[in-house]
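Working notes for the structure below.
Every protein chain but one is kept in place in this view of the complex.
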Amino acid sequence: MPAIEQLVWGILLLPLISAAGITLFGLRRPRLAGVLSVGAAAGVAVLSLLVFTGTPFGEWWECSAEWLSVGELNVPVALRFDPLSLTMGLIVAWVSFVIHVYSLGYMRGDRGFGRYFAGLSLFLFSMLLIVLAGNLLVLFIGWELVGVSSYLLIGFWYQRPAAADASKKAFLLNRLGDFGFLVGLLLVWSKTGTVDISELECKLALDPGLLGSLATAAGLLIFCGVLGKSAQFPLHVWLPDAMEGPTPVSALIHAATMVAAGVYLLCRVFFLLALPGSAALELIAWVGAFTALLAAVIATQQDDIKRILAYSTLSQLGYMVMAVGASSVSQPPVAAMYHLSTHACFKALLFLGAGSVICAVHHEQNIWRMGALGKKMPVTFVTFLIAALALAGVPPLSGFFSKESILASVLESNVAARHALFAVAVAVAALTGFYMTRLVAVTFFGPERTQIAGQARESGMILTIPLLILAVPSAFAGFWGIDSAYASQFKGAAVEHAGVFGRIAAAFTHSPVATLWGLGAAIVGIVTGLAVYWNAATDRLPEKLGLVAGWARNRFYFDELYAALNEATHEFLSRLADGVDRWVISGIMVRGVHGSIELAGRLLRLTQTGNIQIHAVLLGAGIAILLLIVLRH
Amino acid sequence: MRVFVALVLQRPVSGSGTLKSKESAVNIGSSIEPVVFAVFAVLTLVAGFLVVANPISRNPVTSAMFLVLTILSVAGLFVLLGAFFLAAVQVLVYAGAVIVLFLFVVMVWGGDGVERGKLRKFAMVVGGASLAVFLTLLGGALTGAGQDTKVGLTEGGARSLGELLINRHLLAFELMALMLLAAVIGSVFLGRKDNK
Partner (left out) sequence: MTVGLNHYLAVSGLLFCIGLAGVLFRRNLLVVYMCIEMMLAAASLALVAFSRFRGDLDGQVLALLVISVAAAEVAVGLALIVAVCRRGLKPTADELAGMKL
């Protein structure tokens, strides 16, 4: 496919050129920056659609350019186009494009307009590099670039200390995870001699014991990178703070790029994680489940509209990671990718909707200072509602299908304690319904709690049109068979070719237990949420739950715990360094040398009495010794 | 003192001042030499010891007197060894000049004779040890070597020594002169009254 091969480089180069161009020429020219960046995003969206349609269903191909050749290590810039990367790339490209357009409106008049779009383009480029990378090293480069661009964008309003801190926090925690990833990468390379994904898969398929006892370690080290990028426990604390960035950036980070990269990586190297004898998957499943539950509980007690969404993202990511962990060779992680894709759409929509709300109420983010916005902002309200219901898993919206498939895959998984996992998953589903209901009920219904909420107006076209665009996949993505596209990636997964109604029916017939539990949980969550928060003036939950609510409100004190840990470690290391400096370097080395010389000096000084007779004695003794030596030999 | 010098000079005078034949020296030595040697040797050592550690007096004047005796005995030994000129020089320079100088200084400045302060134990031990080392080395060297009595007996009068000095050892001679000059200048400088 030569025509396509020419096109694919464009997918990568367009955003890169845009980023470079804006940085070089467009920092002071907002119009140029906007045109370049949005144009690049549009180009990428079109190209990715062309490549997607140009590739026959279920097939894969690669193209590469020579790049790095050191000794035995040969790393070309290889791009891999298989169902996984194609579908993911398509979603990334389109969601990013919509967010780019939305940003035009949201960021209008900002002093750093050009800088913002440069960062956005770089972000898009790095994410596409991750998605399309044909070997792990290139993927890692994209991975790091995502870290850099997220740093740039979260700290976009660097004048605000909170934003600067948040960007540093995100970057550092990501580095922490990336280090594990890099070590895992080196481990894999040293054991197998290749970082090329297809080659690696072939080698491991031929000899599953190639990694030997290190299979688990390699899997978990790579998972470390996912911990950081997808903000899984215990590195989850950066994601809510990343809300300090502009809202479209939050949408980008939370939906299609950055956090999605972690789950995508897990699926990318799934063959590695699922090696026989590797215990990585089970651990991954539990980390994901714990993160999902933790974040969902925290989300119920947050007041900042963006923070609620942030914790919901955390929770959903935990869901996906859990789904990957619950997968196996015979049951590949299709559900996780499916949920990732639908989640990308409705979470982007939620964030953009939140941005629209925030704009309307003059950058107020506390939901308890809003209220009754539903009538004043109909477009935002309807799209937001669709996305919220999709997230809660209400049929026939997209979230329902993907969540159902995750629940089913957990229930049917090989993990020993799959019923416990399933219980966690159901609980999270219920909590998701609850906090989304809380968010919608408090924000869009109830009384006008403040004056600014009363004066809110619907946002302009440039903000609402992206909302409408995203509402379409949020609502209907369940009918498009995204899961079959992913399923064709993995051997052993059943590829269904069903119609729209077939899919709805399949959701119930395939695994009715899981579906009914999930649906029931969502309904319970929504009903409870309505009961507690309908027309509520204040949050009544803390009175009823007491301590738990307080803990959830304070994010279970993880930040404080980490701060204390950090401080303790820092203190300990400082004391250690101080001790070493004081006792070893200054004490033993400097003062020891000085002291021993002084001691020797003092000892020698005893002989230097100045008394000439003592000198004469010593002279005599010296001659005696010399004579002894000379005459004896 | 003059008597003593005469006594010493009288012994080898039998061959008179100038060069003697080796035979005659051996002849004379064989009869009386050991006795004379013994007398002078004992005198030298006893007097020397009394210079250092006189049990009766610690007065430097006493020491100086015993030094004279030591020097004279050494001069006697010189005579026994055929170094007549040196014996004379020894007596003249030491007994005549040096001791007079010593006595002069003792009389004027340091005559109280009190040994002030105490020697430290450290100095005692180390000094004693080095002395012991010297003595054992000396004893070992002397008992280990064979007796050397007969090889090339020579005698040195003023003439032969003078010839040697202005021929073969001219440089050393000149240097010695220079050194004496320096000593003169130095002592004059040091002895000046305003040299504070």
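All chains are identified by letter, namely A and B, in their written order; residue positions are counted from 1 within each chain.
Keep in mind that, in the parts below, contacts are C-beta pairs under 8 Å (C-beta built on N, C-alpha and C of every residue); 3 or more make two chains touch, one makes a residue touch a chain.
Model, not experiment: these values are computed from the prediction.
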Task: Hidden partner interface residues of subunit B, rising order - done: 29-30, 33-34, 37, 41, 44-45, 48-49, 51-53, 58, 60, 63-64, 67, 70-71, 74, 77-78, 80-83, 85-86, 89-90, 93-94, 97-98, 101-102, 105-106, 108-110, 112-113, 115-117, 119, 123-124, 127, 130-131, 134-135, 138, 142, 145, 147-149, 151-154, 156, 160-161, 164-165, 168-169, 172, 176, 179-180, 182-184, 186-191, 193, 195-196
Open item on the list: For review purposes, identify every residue of subunit A that touches the missing chain, sorted by number.
Closed with: 605, 608-613, 615-617, 620
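The criterion applied here is as follows: only the chains that are shown with their structure count from here on.
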Task: Chain centre separation in whole Å, for subunit B relative to subunit A (CA means) - done: 104
- [ ] Note which residues of subunit A are touching subunit B in the complex, please.
- [x] 613-614, 617-618, 620-621, 623-625, 627-628, 631
Open item on the list: Touching residues of subunit B toward subunit A in the complex: what are they?
Closed with: 119-120, 122-123, 126-127, 129-131, 133-134, 137, 140-141
